[in-house]
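A short write-up of the structure that comes next.
With one protein chain removed, the remaining protein chains of the complex are shown where they sit.
What follows is chain A.
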Amino acid sequence: MNPRSPQTGGPLLLGVRHHGPGSARAVRAALDEARPTAVLIEGPPEGDALLPLAADPQMRPPVALLAHAADDPGRAAFWPLAGFSPEWAAIRWAQARDVPVRFIDLPAAHSLAVKDDQEEQADSVRIDPLAVLAESAGYDDPERWWEDVVEHRDAVREDPLAAFEALGEAMGALREAYGCGGNPRDLVREAYMRQRMRAARREFGDTYAVVCGAWHVPALRAPATAAADKALLTGLPKIKVETTWVPWTHRRLARAGGYGAGITSPGWYAHLFTARDRPVERWLTKVAGLLREEDRQVSSAHVIEAVRLAQTLAAVRGRPVPGLTETLEAVRAVMCDGSDMPLALIQDRLVVGDVLGEVPDAAPVVPLQRDLTRRQRSLRLKAEAQDRELELDLRKDTDAAKSLLLHRLQLLGIDWGTPTASRGSTGTFRETWRLRWEPELSVRVAEAGIWGTTVLGAATARAEALAADAAELGEVTALAERCLLAGLAEALPAVLRALADRAALDTDVARLAKALPALARSLRYGDVRGTDAQALATVAAGLAERICVALPPACAAGLDADGAAELRGHVDAVHGAIALLADADEGLRERWAAVLRTLAGRDTVPGLIRGRAARLLLDDGRLPPEETARLMGLALSPAATPADAAGWIEGFAGGSAGGGTLLVHDERLLGLIDTWLVSVPAGAFVDVLPLLRRTFGAYEPGVKRALGELVRRPPAARQRGAGPGRAPEGFGPELNPVRADAVADVVRMLLAGAAGAAAA
């Protein structure tokens, strides 16, 4: 049986594997051979008007034909086309020869009218017909099977139509066995295609060609009556649909779910389709080039050996030529020392690839722009070219919605609004934005169109992609924060998973410590905005636990002055973050206190950090004054080096506010410092002087003066004033009831006022 079906004189039916480079080549050859007068392609007829754009020099695949409901851009369907897609090859073939091209699949007006969940379910049970054939032939990769049995057969090269004939027969057998393959909607689509073919016959006679999924070939050849098909097609729901071209990427082709085409190796397919000859040699040369860029030593000898290994491997496996699996295994054994790491790079950069398609400017507006315009209108936010400041009170619904929109746009790289520091109030429920609409932002919107059709959907998809690509823990925590700000609840699980993974793998406690404050802050925002942040709290608590475990060894590991200063900053930040987190987890606070105690008491920890830990414990009321004095005494004892002791003082009394006041009020501590300072040898004094100056120089003038006064008094007077139960200098020995009563009212008012504010 010839595909042109001589007995019926029917059209040329070219059953293909979608996105198969082998199919694309074969389609091109078959069209060259048969020279049809028209080409019909499986795709939504609404796209017919857009077909001329495919010939535009600015059009560069991968692109996707996008159809969406006119009033609901979120309801959309994509038909991705890569350069190596047979459909694309057929379109370009026809356009180059001025042959008419038509799309003949069921109109998107009908398919989009059907509820989405039904659609998805239908897709999940759908079988891949070529995969079934390949599996019965003992192959795991359908494209490999196609290559092996179709493309590499000499007979195919001599008679391009024979391959389609054989495939059509095989599909006929499959359809007999599987019927509609678990997808009853296929029957409706095929009825529509037959209707369109009847129309084509009236117009062009029988000399047209049809390019469709191989699965449909038997059905399109079946002798169904026009009346029966019409009956199937009447009463289908219908909505108004708009279509356009959007740029696509190889990565999105590779994505299995959503709008991806499930093509795991688009880069390899593109290579197969474009390589003139010697595909394996050229491919391995490409791989070697990539590895060289990454500073791996790969010589031509490596490429030669890899080619040999790939070919022998293919021979051992009984395959006519090496495929992707063989070449990658050869690369691993010969060029990568058996390691998987560089292979992951090759997988990402070459097998999938970074290719981004382009669409001519003449293509209709993307639905994302439409969605944005709608939201701008409903929120009364005009896109104006001049600067405008916008104050938002997040407790109001419209303002919260505006904030969400602006944050989402930021995630998409559309920087219409930039957040600025709030004037006056510092409350977390306030946001200030500077708005400015630049003309190029429209281009950004068009570019962002590949992420989705609505602002929310696109921002979610982009956030998920960013989470997957993020290299550092800090990037992911920042992203989690932005997701919360933008209210992307659906993206959060993916981001948090990435966060947990990065945190588990990260061994640098500094990075962990840097990530925690942002998370704790995010939790607070979550509270204000009413987002469910439970998952975030779990991740944050996990991060805090890791820090608790890793911090003591990190602090003890021979730090220099700069390292110690950096870590001390982290200790401070983590302390603040844990105070925020601890509401949810009281045990965490205890564990952190234990860590601080370890730090304060361990000799190998630099003085700066020991002092800081002691101070934080003291401030939290976890370190009794006697113990504080003991620790300080130890740190300042003659055995300690002067530099370390000065560091301790800086950590304990420097930096944050209140250090000086502490010393003013606890003379015992001041006395210890004084005694130590006097005992510092002259030679070392010059070394510790900058440290001490940095510590004490930062105090407020009043505190400095008070300290000066205290130090000037003779030690004996000081001794009298120190210690609990005794009044310090300038205070009476007992409470003066009259004076105390006088201030009691003021204190009560202050406390009641604070309570009132908290209640409000």
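Note that a contact is a pair of C-beta atoms (placed from the backbone, for glycine too) under 8 Å apart; a residue touches a chain by one contact, two chains touch by 3 or more; residues count from 1.
Here is the rule we use: contacts and distances are computed from a predicted model.
Here one chain is missing from view; checked against "Sugar ABC transporter substrate-binding protein", "ATPase", "MoaD/ThiS family protein" or "Serine/threonine protein kinase", UniProt names that protein "ATPase".
The chain omitted from view is touched by exactly one of A:Ala301, A:Ala471 or A:Ala639, namely A:Ala301.
Of the listed positions A:Pro57, A:Pro223 or A:Gly338, the one in contact with the omitted chain in the full complex is A:Gly338. One of A:Ala94, A:Val149, A:Ala270 or A:Leu313 touches the chain omitted from the figure, and that residue is A:Leu313. Only one of A:Asp159, A:Glu329 or A:Asp687 touches the absent chain when the whole complex is considered: A:Glu329.
Where chain A meets the omitted chain, the residues involved are 297, 299, 301-302, 305, 308-309, 312-313, 316-317, 325, 329-330, 332-334, 336-340, 504.
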